[in-house]
Structures are given as structure tokens and as C-alpha cells.
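Missing here is one protein chain; the remaining ones are kept as they sit in the complex.
Moving on, here comes chain A:
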Amino acid sequence: MADKTPLVEMKNISIAFGGIHAVEDVSVELFPGEVVALVGHNGAGKSTLIKILSGAYKRDSGEIFVNGERAQIANPRDAKRYGIETIYQTLALADNVDAAANLFLGRELMTPWGTLDDVAMESETRKVMGRLNPRFQRFKEPVSKLSGGQRQSVAIARAIYFNARILIMDEPTAALGPQETAQVSDLVRQLKKDGIGIFLISHDIHDVFDLADRVVVMKNGQVVGTARPGEVTEDDVLGMIILGKCPPGATPGPGALQVAA
């Protein structure tokens, strides 16, 4: 894979909030059709890192390359222009409007007269939701009235509808039951087959170990190391998360625990 151009390359990214280094000199890359899991404790800097990629935060230093070219990402709109779609941990849905309005928020379909084409938007929403969650029928209701799983599928629909090339999923299964979790896993595999690169963020290694091609472990804002699930065990990864100890099968990063010399 080393000879291929990464879909996304984040190089030496740092961001600090009032003196606290939330993300410090982190470099990660993502190839087409690859699932990279970003794991670590709460507060390890995973969500902050991907919010830089999705344009929600502005990095202090470092560079982002998309398809080998330097990308200017200053706000969420920029990120979307590069085909980077994000499913946030909070889902980031406007609770008071319906599924279609959320799906097309910021990218509304318009009639030739420049007005909102609600009918067309609802029709498209029915199509994409029919694929994701065939039993979903509550198109006219504000999303605040939907169940956790239904809200999740609206957020996912929004991310995949616009032909994302890079998908960021922040704790995608945190609010879901076992059946819905399995559904999300199936979806990830299907999107992977389509050549979409996926960042999967989780604080629980069990959720992502089977899905990920590579696991990047973060601790205190730094990368502890990168490992391939075939070459290390879940316990090894747990050791990386908790202790910052890099096992033999993994590539250590700047945040790895320095073994007493």
C-alpha cells in the first residue's frame, strides 16, 4: 500500500486550547477502501483530530493532503468540498426539523424559482433511507421524535448521500442496540467495498477491532502507535490505550511509552 497515494494524509497536526495540547504532532493517513480505527481514552484527542479534518476546528500547525494535494480546510463547507463527510458523536442534527431538512441541511435542493424543493428532498430522503433503514416511515416528524437508531440513520444518510470519498464516523454505535450496531458494521463493509476511506473513532476497541484494517491508538493527544489487527491482539491494543506501551507487532508513534533504557 505504501506506493499508493493516500486518500487523506494529516501531517504533524497540532492544536491547543488555552495551553492544553489536545492534539500534538499527530500524523495519520488513510487509503481508499481502508478502514482506520482511531482509538483511545476519552480525552485522548481523537474527536479533536477528526474535527480538524472535518473543518470544525482550525489547526494550529500541520498540513492536510487530500489525494496528495495540499488541502485548505478552514470550515465544514471546505471539508465537504473535498468529499469529507462526518457523522458526529452528537449526530449534529437540528432536532426541530424533519429528516429531509437535516439530510440536505446546507445543501438544499432548490426549484427553478430559487425556493426550497421540499418534495424533491423528501423523495430523495425516502430513497436513501429506504436503503439504510427500510422500516423508517416518519418522514414528516421532527427528528427529536425519532428513536436513537433512527436518528443515527438520518445522520448516516446525510453523510453517504453526497457521495463521500472520505467518511469520518465518531462513535457511530455509541447510542445503538446490538442489531443496529451490526447494521452499521455491514454498512461500513459495503462502503469500504465502494472504495470509500473511513475513519472510525471509538473509545472501545471491541467495537472496531474486527472492522478496522489498521488501528491508530492515541493517548494524551499523541499517537502511541499504529497496528494491524492481524498482527496484534486486542489485549495488545488495550495495553497501548491504557499504558501507552507499544507491542512488538505495532509501529510506535511519538506518544509511545519510552521503555526504560
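In the analysis below, a residue touches a chain if its C-beta (ideal position, glycine included) is under 8 Å from a C-beta of that chain, and two chains touch if they have at least 3 such contacts; residues count from 1.
Definition applied: contacts and distances are computed from a predicted model.
Hidden chain, UniProt protein name from the list "Phenylacetate-CoA oxygenase subunit PaaJ", "Xylose transport system permease protein XylH", "Electron transfer flavoprotein small subunit" or "Fe-S oxidoreductase": "Xylose transport system permease protein XylH".
Only one of the listed residues, A:4, A:77 or A:206, touches the absent chain: A:77. Here one chain is not drawn; of A:11, A:138 or A:245, the residue touching it is A:138.
On the side of chain A, touch with the chain left out of the figure occurs at residues 54, 56, 75-77, 80, 86, 88, 90-97, 101, 105-108, 110, 114-116, 119-120, 122-123, 126-127, 129-131, 134, 137-140, 142, 145.
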